[in-house]
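Heads up: the structure comes next, in structure tokens.
Left out: one protein chain. Kept in place: all the others.
Note that the chains take the letters A and B in the order they are written out, and that residue 1 is the start of every chain.
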Amino acid sequence: MKIDLLDTLRKKNPIAFNISNFVTVQDVANGINALGASPIMSEEKNEAEPMVQMADSVTVNLGAFTEGQLEQISAVTTFANQYKKPIVIDPVAVGAVDYRKERCNELLDQIDVAVIRGNAGEIAALADVEWNAKGIDAGEGNGDLEEIAKKLAKKRNCVVVESGKTDIITDGEAVVRIYNETDLFKLHVGSGDMLSSTIGCFCGVEHDYFEAAQTATAVFDVAGEVVAKSMATPLAGSFGVQLIDELHLIDIKTVEKFANFD
Amino acid sequence: MKIDLLDTLRKKNPIAFNISNFVTVQDVANGINALGASPIMSEEKNEAEPMVQMADSVTVNLGAFTEGQLEQISAVTTFANQYKKPIVIDPVAVGAVDYRKERCNELLDQIDVAVIRGNAGEIAALADVEWNAKGIDAGEGNGDLEEIAKKLAKKRNCVVVESGKTDIITDGEAVVRIYNETDLFKLHVGSGDMLSSTIGCFCGVEHDYFEAAQTATAVFDVAGEVVAKSMATPLAGSFGVQLIDELHLIDIKTVEKFANFD
Partner (left out) sequence: MKIDLLDTLRKKNPIAFNISNFVTVQDVANGINALGASPIMSEEKNEAEPMVQMADSVTVNLGAFTEGQLEQISAVTTFANQYKKPIVIDPVAVGAVDYRKERCNELLDQIDVAVIRGNAGEIAALADVEWNAKGIDAGEGNGDLEEIAKKLAKKRNCVVVESGKTDIITDGEAVVRIYNETDLFKLHVGSGDMLSSTIGCFCGVEHDYFEAAQTATAVFDVAGEVVAKSMATPLAGSFGVQLIDELHLIDIKTVEKFANFD
């Protein structure tokens, strides 16, 4: 794992274009800004091309889009392919709502993506594996988590990051598992969105997206774990704030010391 | 008061569908997630039906809707009635802006609601009582606060929660008053929105909405009071964060110990 990409990111200060979920956009912007990237946000189709041109990567969160925004998402991602900017997709709740799954699959049919990041229920839905998702939560299923992630990675020819107790990262062949975790991630609504956008930041500085996704996930998971361990009781609100603190404070040494993966 | 509904909520982990105010949506999602519910948000009409079907309750905050969203709100609330999911309405600023009052009354004419939660200015406006509201604030009036709440409860055949120094909860006949309070609620913009959504969560696990509204309000008010009492000076920003912390930490014993009502 190329943990020193963290310093590369801070040196290059990539512009991370995010089409965000309105629920968590403020935390996402602050999180990746604290990490060392420069977030830009837009919902306007008319500025899609210059926004993509100046960006180093594009992260599209499908957590709360409307029919009207789909046109902008389509324009942005098409430009991203044209200008060879990596795309990270966060397919929120596609496991729970067919409408979302259909729109997401239409999008994935049109464009090439670098990384898809979701929970087991979302990854299973896109991999056409039966699963019992619950709202925005992962839900429960019987499939082999690694096989599901690999199946989607092969189907969409991209890297898949499947979040859960263990985070599974695969390019369809190799699999990396990151074990750093805290229950506080689930107590904070924006955690998954922030992870996806963090992956977007690292894809903006490293063309090997499998490496970028690994480092991003390790940095993010270790940051969360460091914060959680500093708390005597689980503080759901303070966790979100301190996670942003830690995304700025965390350094290579801390990640190397605590990262637990194979 | 059925304070043990707090444990029921945490056991059942209801899915709380929220049509939220874009100003405060992140805090609302984190607050009810910390409390023990599972928030889902959407502004898209095309997914209204499956969203309502999976939800245990629907909370509609009218704090910042646009003309376009009214169609989605209408679709969601119509499905909620059809699938018998309780609806909580937060009629933000209907006391200050006629346009909002008219749209809100049109909505209330169309659907059956479980609970309306607002400040005195908002409740008075919907109850056709003269009042001098100020922006999003309650403003001042001369009416009898309990009579106003009862009048609206009878008019709309629902439970009314009228927030203020004392929170008044009525089904049109019986009245419960909750005295737990802190000025910090007013210093934090999302407090009212979070209370409405908290009521939504409890309505998702208790069919007696009068009981649900009482417990929700008591839990929320005590949580705020506990946080405020722990502060040497009033910290407007930290209060919002620690309120989310406390919504997770608070237990039946704490509510029973501090709740002050009759």
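Just so it is clear, a contact is a pair of C-beta atoms (placed from the backbone, for glycine too) under 8 Å apart; a residue touches a chain by one contact, two chains touch by 3 or more.
All figures in this text were calculated on a predicted structure; none of them were measured in a lab.
Chemist: Which of these, B:P39, B:P86 or B:G190, touches the one chain of the complex that we don't see?
Modeler: B:G190
Chemist: Of the residues listed, A:E44, A:D109, A:E130 or A:E173, which one is in contact with the missing chain?
Modeler: Missing-chain contact among the listed residues: A:E44.
Chemist: Among A:V25, A:L152 or A:V255, single out the residue that touches the unshown chain.
Modeler: Residue touching the absent chain, from the options given: A:V25.
Chemist: Applying the definition given at the start, please give the residues of chain A touching the unseen chain.
Modeler: Here the touching residues of chain A are 15, 20, 22, 25-26, 29-30, 33-34, 38-47, 50-51, 54, 240-245, 247-249.
Chemist: State which residues belonging to chain B touch the missing partner chain.
Modeler: Within chain B, the residues touching the omitted chain are 22-27, 63-67, 93, 96-100, 134-137, 187-190, 233-238, 240-241.
By our rule, only the chains that are shown with their structure count from here on.
Chemist: Could you work out how far the Cα centre of chain A sits from that of chain B, in whole Å?
Modeler: Result: the chain centres lie 32 Å from each other.
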